[in-house]
Every structure is written in structure tokens, then in C-alpha cells.
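Just one protein chain is left out here, and the rest sit where they should.
Right after this comes chain A.
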Amino acid sequence: WLLFLLLLLLSVGVSAVEVQRPRGVPLSKRQFYEEGKPFTCLDGSRTIPFDRVNDDYCDCQDGSDEPGTAACPNGSFHCTNAGFRPTFIPSSRINDGICDCCDTTDEYNSGATCQNTCRELGRKERESLQKMAEIAKEGFLLKQQLIHEANRGLEDKKAKLGDVQGSKKDLEAKVEALRTVKEAAEQPEREAKERHLKAWEESARMAEVFLELDDDADGFVSVPELLSHSELDPDADGSFTEAEAQGLLGGVDKVDTAAFESIWSNVKEKYMSESNADTPAPEETSREEINEPVSDNESDQYPDDDIPEDEDDDDEEDEDDDRDEHEYKIPPTARTEEKKDDDEGAMPPYDQETQNLIDGKNAFKTELFNFGFGICFRNLEKEISFDFGPSSEFAYLYSQCYELTTSEYIYRLCPFNRVTQKPKFGGSETNLGSWGKWAGPEDSIYSVMKYEHGTGCWQGPSRSTTVKLTCGKETVVTSTSEPSRCEYLMEFTCPAICQEPPNLEISSHEHQEL
């Protein structure tokens, strides 16, 4: 587009010869406005005498009869802007006392004193385009280097990964040994937990089904009540007979809760809850909501270099696992209530045996994760998996951080990791978002980075940051702002975004001559 702009400027320079045409008409439309001949509105809606073109009264629906006055609400005015870029402005800006066209042609009757600034603007723009072109050129060279380095780095890392995988084998035996120990220790715990959970779940579901089946709420599930659930038909032949129902109830006409337990296995596989149809949706959302803060803290998405933190991560992972168990196994009705201890629907506490097992697990865990190699291994894997651009040109940003200090805060952008804000004069750091994705428009997806799920805002969303990348020789954060509360915007220059500049040598020479 640089080239395009320059060419445009160039063409303006060349064509700056005045061509007779009504005020405000671009050269391209000159042929429609023929002096002395009736004028047909460009939308073809009507034909008017030529003296009604630019007579300060709007005759054409499309505004085409008044290209040079403000008479039509939807018209546009063409400024030639010799020496700069030609442009269209809305008709409403003609003679409003404000200089819009650099060639002053929009203010011909308003008393406004406008200076022709086109040459100056043209010069400035050419200068700045040139400067940008130079930056782009240098930046692009740097980018090539970056790509080269990135590729080499990648090979290194792949090699390293190989090494690690080698040593991994050595260590695997050790780990395996430990893992065996750990699992041996954990096995009873897990089993106990699952048993406990399953049993509780099972009886909860049974009770629920009983209540659902017991339509008349008489405390018994009867044959007629069962018959309304055709899915329970044992032979699934489409006719669920009373005899079949009786068979399911163990040969009696009705069962109470105690008896229901004994026939539960007959029913549970096929039974379809009446309320099933509507429950999943709200369940889904509530799960998401509850999960959200968890993923916020999931710094294991991006491993840090220090081991202790990684340990924490693993703790979280474990907790996550636990949580997942809860989430996917506990029946929906119990979910929201699980936080309240005294609630009837809540899962009862673990029995002592299970609790002991859970407690005992920690010792093994610590031992296992003292092995640092796993971290390094996962780091490399992770790094290799990032999208560092089509040619890995953004790879060099990885594990780097860039700061910008404003009057109040120090902003820190750690690409592919996160953005933070820290008060300049003490105070704790705020997470403005963790690496989310490339979020530029389709044609330049790598021009915008999105960091999401930062620290939550009161009454608002969690903080997020949009990082706009522009071409520059330096890699530097140039500005930050918060256009909306908790939605940050950061401008970031780096060579990796630079595009190959067109060869400008010739055209810039010609400009000198103009």
C-alpha cells in the first residue's frame, strides 16, 4: 500500500493541470457534467437544465446535481488537493467555516481563511512514507535475520528435545519406580474416593428416579407409574405391558423406596429422566462460570523457569483433576449445592479411611516432582507448539519482556506469556491478560495479539489487552491505554511484523524532481 500511496501522490502531481468542470466534480465524472446540456442525475432519476447544477438547491435524490454546494444532504465534494492526495468530503463540509480540503476549495464562500497546505502535507507525507519505507526495509532485513535465527533455534531446540528425550529414557526407569510407589499409594486413595463418590451418586440418582417415577407421590412406585416410561420396556418391542412392568418391580404391583433399591438394577440403565431435556443447558453455563477462575490461574499453560512455581502448577493440576472428577460425576442437581456443607443434597464428607489416603498422597507427590527434568521437557514441547508466525519470525519474543513506564504504572508485555501492570510507587502487580491468540483482521492476522483472562474487574469482565504490532527496527512498547475499563490497548513495534517494502528507489527520485 505504500507503493500505491506513493503512486497516487505521483499521479496527482502529474495531473495537476486544471480541467474545466463544475465545482466539486472529480475528473473521473467530468463527462457527466457537460456545460450547456441538460444534466441527468447520476442515479438516472431525473434530468434538469444544466444551470441547476451547483445552483445551491438539491434536485437529485442522489445529490449528484450539487457536487459543489452543501444543498444535498447526501452529496460529496471532490477536492483535487494538488500536491497531496485528492479526496472526497461530505457536502455538508462545504462552506461550513472549517478548512477540510488542503487546497482550500471547500471554503469558497464562508469567509473562512484557509491556507493551501497541500504541498506541505504532501511533502510531510512523502517524508513520512519514505521514513516508514526505510524502517520497513531495515525492519524487513532484521526480520530475515530473525527468521534465520528462529529456524536455527528451533533446530537446536528439537535437538535438545531429542537429548532430553534420551535422558528421559534414563530417568524413566527411576520415575517409573517412583510412580509405581506413588500409584501404589494412591491406588487405594483413588479407589476409596471413587467408591465413596459412586455409591453416593448412585443412591442420589436412585432417589431422584424414585421421586420422578412416583407420580402420585404416595411413596410407592406402581405398575401404572412405570408404564408411562416406555423406554423401560424390557424387550423394547414397542408395547410395554403391565406384566412386563410387574416383572421389573420384582413381581409386585408397587414398591417402596427400600424395595426399589433391590429392583434399581432393572431400571437404571434404561430410565430416561423427565427433566433431562432441560437440565443440561444451565448446567453447562454454571460449569463454565465456575471453571473460569481456574483457567485464569493456569499458569501451566506457560511454564515459568523456576521450579517452585512449577510445583505450584502441579498442585493446581492435581486440584483440577479433583475438580474435574466432581464436575463430571456429581449429578447436576447436586452441583450448585456442593459448596454448602449442611445441605442435604451435598456429598457427605469422605470417610476417615479415604481421608487418610488422600493425606498420605502428598508425600509421594513432592518426591516425584523434585525431578526437574520434566519441566524442561515440557517447556520445549510447549515452545515448539506456539504459532510464532509463518516463518517463526516472532519466536525471538518468546521468553522476553518489554516494559513501558507511564506516569502511574509500569506496563510489562511478555509476548506469548502475559501482560501486567504494576504501580510505579509500590503495590502489587495486576495481570492484564495471558496469551490468548493472534487476533488481527483476516489479511494480517499477525498484526494484533490478544491477551485474555487477566485479573477480574469488579462488576466487569476480567482484564484483557489488545496489542497492536507495527513495523519498527526496535522491539519496544510505544504506548498503552485503557479505552474501556479493564480493556487495555498496547502499541508495540517490532521488526517481525515488517513486510517486504517495494522498491522505492525510482519513485522517490521522481518526487524530488516534481
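Going forward, a residue touches a chain if its C-beta (ideal position, glycine included) is under 8 Å from a C-beta of that chain, and two chains touch if they have at least 3 such contacts; residues count from 1.
One rule holds for everything that comes next: contacts and distances are computed from a predicted model.
> Just to verify: the chain that's not displayed, which of "Mitotic-spindle organizing protein 1", "Neutral alpha-glucosidase AB", "Elongator complex protein 6" or "CAHM3 protein" does UniProt list as its protein name?
"Neutral alpha-glucosidase AB"
> With respect to the chain omitted from the figure, which of A:Gln20, A:Ser265 or A:Ser484 is a touching residue?
Only one of A:Gln20, A:Ser265 or A:Ser484 touches the chain omitted from view, namely A:Ser484.
> Identify the residue among A:Asp96, A:Glu125 or A:Glu149 that touches the chain left out of the display.
A:Asp96
> Given that one chain is not shown, which residue among A:Pro73, A:Gly166, A:Gly250 or A:Gly427 touches it?
The single option touching the absent chain is A:Pro73.
> Which chain A residues touch the hidden chain?
On the side of chain A, residues 55-57, 70-71, 73, 90, 92-93, 96-98, 406-407, 457-460, 481-487 touch the unshown chain.
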